[in-house]
Structure formats: C-alpha cells, structure tokens
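The complex appears here minus one protein chain, its other protein chains still in place.
As written, the chains take the letters A, B and C, and residue 1 is the first residue of each chain.
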Amino acid sequence: MELLGLFHYWVFAILLMTGFYAVIAKLNLVKKLIGLTLFQAAVFLLYITMGKVDGGTAPIFPDGTAAGIFSNPLPQVLILTAIVVGISTTALGLGIVVRIKEEYGSIEEDRIQETDRR
Amino acid sequence: MDTVLDILSWFLLVAGGCSVLIGGIGAVRMPDLYTRMHAASVTDSLGSILVIVGVMLQAGLSLAAIKLGAILLFLLLTGPTASNALASAALLAGTRPFAELPEEPEDAR
Amino acid sequence: MTVLFGVFLLSLLVITAIAIVRTENLFVAVMLMGIASLLIAANFFILDAADVALTEAAVGAGISTVLFLSALALTSERERSPTSRKLLSFTVVVVAALVVIYATFDKPRFGDPEAPAQTHVAPWYLEKTPEYIDIPNVVTAVLGSYRAYDTLGEVFVVFTAGVGVLFLLGPGTGAAGQRTGPTDPGAGLRHHLIPRVVGRVLIPFILLFGLYVQFHGEYGPGGGFQAGALIAAAIVLYALLEGERQALRVLPERLLVGLMAGGALLYAGVGIAGMALGGNFLDYSVLAGNPVKGQQLGILLIEAGVGITVTGTLLGIFHAFAARER
Partner (left out) sequence: MYTIVTLATFVTMGLALVRAVLGPSVYDRVLAVNMFGTKTVLLLSVIAFLFGRPDFLDLALAYALINFIGVLAVLEFFRSRSLRRRAERGATR
C-alpha cells in the first residue's frame, strides 16, 4: 500500500518522459506539439495529485460551511486556468506550424533545415 | 417500498453493467467495422438506459434525477446519430460490409 | 478504492500515451488524444477536482479535437521522416524518467493530510472563505478573489495567444485565399440530414448549459473558463453543421475580436473600479456597501469577463484555422 501511494507520481514521470520523447525524437512538428500536450497533461496530473487529501471531497461546501475534510483548492485553481491557457498556446503553436507548411512546403524538421541551408 | 426500489435499481445496475461489458467485448471480437459498430452501439444505448435508470431510482425525486434524465436524453439523441454518421461515412469511403453476398451487384449501394 | 480506480485509469493513460507517440498516422494520434483527455478528466474527478475535470471536458472533448484536425487538414496526416537519433533520445528519456522516479521516493504519500502542500495556505482558504466571501465553491473564491492577479494574467495570456493566431493566420497573411478550388469546403455538413437535425437540437441546450455553468460557478463546479469553452463549443458545432461562413455571418470577426478584448478589459476594469472607490487593485470589498456582497459582485463580474474573453479567443482561433481551408 505504501508503494501504491507513489504510483501516481510514477505515472507522472512516465507520462512526462513519453511526451518529452515525442518532442526530441520525432521530426514532425505536429507530433512535437502533441508530445508537448502530453507533457502538459503530466504536469496537470502531478498538481492535482498533490492536492488530494485522504477521505476528502471536492472543495465545494455541500451546505455552505467548512465542516468536513476537503481537498486542497489551490492546485485546482492553478490547473484550471492552465488548461485553457494550454489549449490557446497549443493553437498558437499549430498556427506557426501551418505557416511553416505554407512557406516551406513541409512540416518535417529535417526538410525544413535542408531548405534553409540552400 | 424502499427495498423494492433498491432491489429493482440493483437489478438494473447489474444488467446495465453486463450489457456495457458485452458491448465492449463485441467491439473487440467482432470481425469487421459494421458488426463492431453494431455491438458497440446497441449495448451502448441499452447499457446507458439500464445504468442511468438504475441510478435514477437510487436518486429518488431530486435535482440529480432530473440531471440524470437530461444525460440519458442527450446520450440517446447523440449516440445513434454518431453511429449513423460514422457508418455512412465509412460506407461512402468504400468500406464494404464483411457479410456482403458475392452475387450482389457492385453498384447496389 | 479511490487509489485502485486511479491506478486503473492511469495505467490506461500510460498505454494511450505510448500509443500516441508510436503511431505514425497523425489522425490516429489526434483520436487517441481524445481518449487521453477523457481519461485525464475522469482522473481529475476521482482526485476531487470537479472544476478542473469540467474544464478538461469542455476543452478536450470538442475544441481541442477540432483545432488539431483543422491543423492536420492544412498540413499533412502522416509523419514522413523516420524518428531521429532514436537510441540517444530513448536513453536520455529513460535516464531522466528514472531520476524523476527516484525523486518521488522522497515525496509524501498519496493523499497524506500532513503533506506540506496541505498544511500552509490551503486550510486558511477553506476556513476563511465562508467568512470573507460566503460562496460554497472555494475554487471559484480562490480563482476570482484571493488569487485574482494570477487569473488576470492568465486571461491576458489567452488573449495574447488569440491575437498571435490572428496575426499568423488572419486575412491577408501568406498564401490565404489563393487556393480557390471548384469545391466549397466552407459549406459544412449541410447535406448530412440526420446529424444536422440532431445537432441543431443540441446547440441551444449547450448554450443554456454554458450559461448555467457560468453563473452557477459560485455554487457548483463551473466558472468563466469552463463556460467560455462550452459556449465556444456550441458555436463550433453550429459552424460544423451550417458551414463556417454562415457562422461568421452570425458572429462576425469584428465582434469576436471585440469579445476577446472586451472580456479582458472588463476584468481589468473591475480592478480599476476597486481602486477608484478607494480599495486596492482587484479588491472587491469596496464595490458594494457590505464587503461580502462586494466580493460576490466582483467575482460575478470578473468571471463574466473571463467567459467573454475565452469564448472570443477560442472562436477567433477556430475561424482563423477554418478560413485557411477554403
């Protein structure tokens, strides 16, 4: 049970590195952005995991008073805004990729560099 | 009265769970796209009805029951529509059903 | 039991993530991202973060898939180049993962109420919210009042990202408009009768639900970010069904830019109004005679500002991508 309590953090590590692998090893720019989104999701999960309290419930008072155990609201606030910011910045990244495709005719990193060298 | 409702809702929940599970197995085991779609969508709607009505009986007359009713309504509206849209897209793109008889004329569509 | 549910969902999430990275078909990767988003939302829900789960649902189920698919339509669906420096990257990633996993052994156990994160400011927020702000949803209270500076910053980041996309893909940039094919991809799914009928039934309900989430955010899960994404999703659905041009006729580009800027200005304006009435920037207590009422009014107004900006930005981004396609 003690080790199972760390499972969430291990998944965070694996997810983080899976996303990172896509960013550094894949040459396709859209795939890199997908990797970045996974990376983001891993960080979101880490924050929310840290806010969980045993036996707690969501920090919305059922009867208007603070009686009972509640999970930590602070990481939830940070991640709530981060999700919407994340999709906006991903859209910005996709916009840049679309423009690169129009200018270079490709979204593969190696071909773009080849075009640049010429 | 409460016991009767409880037993009824448990029965519905278990039946719904089985139905959901069967749909999942069907979606993996069936031989081609259309049969898989059939397995998934039929038990999708049946499973949703059973599970959500089962939960509704537990909720009793409350706001939660109304919300569950809305969820069920929208699931029943969108689920079959999505299946229909997907099947027609697949058919137009040229995926032929597995069980099609060989003597059927090519242009029968 | 929560732990076991979490373990199961997270294992599925890891499988999905690995499949996303392995596949070479980008369309498949986007579909699997949809599954990953559902799994993440379910996980957030199990970890007691109802607000966050609702945000992930509103953003991940509709908008994110639509944006990635329009980007794929404009670029390509397949990865053409092979993976580069595979062994080196793999080694780096595995070593880094092992280091992070080694570091987790020093972390407090999952759900530990004595963990440092739980013992400093969080109890204060939970304890004082009924007294200072008197709304049941502490997440909204922290978002709208205690940490309103943060949220203002995030709203301006969303706004800036939207402006950036409009600069990159807006009218008059690059090769847009030169590709005039014989077909009309802007027509949407007009000829698909059944989806169209059902979709048209759904749109008002999504809008209604969006407004409910916006104004019920003080009492249940919800708020401006979620509502903005939901309302944007409803309009995107309209654009998919009736064609993107028809949607632009209903909500013209100018109006969307106005919404983007207007929401952020409303937010900042509430802060300045607080200063004008003798308080600090974004201190709502002075907005009404009773400080608690003032806080509630301030949160209502800034949540509206957030909702307006998010709706405008997401729709502006969607139209910028869709306009490239035709």
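Here is the rule we go by: contacts are C-beta pairs under 8 Å (C-beta built on N, C-alpha and C of every residue); 3 or more make two chains touch, one makes a residue touch a chain.
Note that the coordinates shown come from a computational prediction; the quantities given were computed from them, not determined experimentally.
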Residue, one of C:21, C:240, C:299 or C:317, that touches the chain absent here: C:240
Statement: Interface residues of chain C toward the undisplayed chain are 1, 5, 8-9, 12, 15-16, 19, 25, 27-28, 31-32, 34-35, 38-39, 41-42, 45-46, 50, 53-54, 57-58, 61-62, 65-66, 69, 72-73, 181-183, 185, 188-189, 192, 195, 198-199, 202, 205-206, 209, 213, 220-222, 226, 230, 233, 236-237, 240-241, 325
Statement: Touch rule applied to chain A and the missing chain gives residues 57-58, 60, 62
Field: Residues of chain B in contact with the chain not shown
entry: 9-10, 13-14, 16-18, 20-21, 23-25, 27-28, 33, 36-37, 40, 44, 47-48, 51-52, 54-55, 58-59, 62-64, 67-68, 70-71, 74-75, 78-79, 81-83, 85-86, 89-90, 93, 95
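Simple rule for what comes next: only the chains that are shown with their structure count from here on.
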Rounded Å distance, chain B centre to chain C centre (Cα mean): 29
Query: Centre to centre, by mean C-alpha position, how many angstrom separate chain A and chain C?
result: 12
Task: List the centre-to-centre spacing of chain A and chain B in whole Å, with centres computed as mean CA coordinates.
output: 32
- line: Listed in rising order, chain A residues that touch 2 or more other chains are none
Message: Please output the residues of chain C touching chain A within their complex, sorted ascending.
response: 3, 6-7, 10-11, 13-14, 17-18, 20-21, 26, 29-30, 33, 36, 40, 43-44, 47-52, 55-56, 59, 63-64, 67-68, 71-72, 74-76, 79-86, 89-90, 92-94, 96-97, 100-101, 104-105, 107, 109-113, 115, 117-118, 121-122, 125-127, 129-130, 134, 136-139, 141-143, 147, 150-151, 154, 157-158, 161-162, 164-165, 168-169, 173-175, 219-221, 223, 225, 228-229, 310, 313-314, 317, 320-321, 324
Residues of chain B touching chain C in the complex: 74, 77-78, 81, 84-85, 88
- prompt: Which residues of chain A touch chain C in their complex?
  reply: 2, 4-22, 24-28, 30-31, 34-35, 37-38, 41, 44-45, 48-62, 64-66, 69-85, 87-92, 94-99, 101-103, 106-111
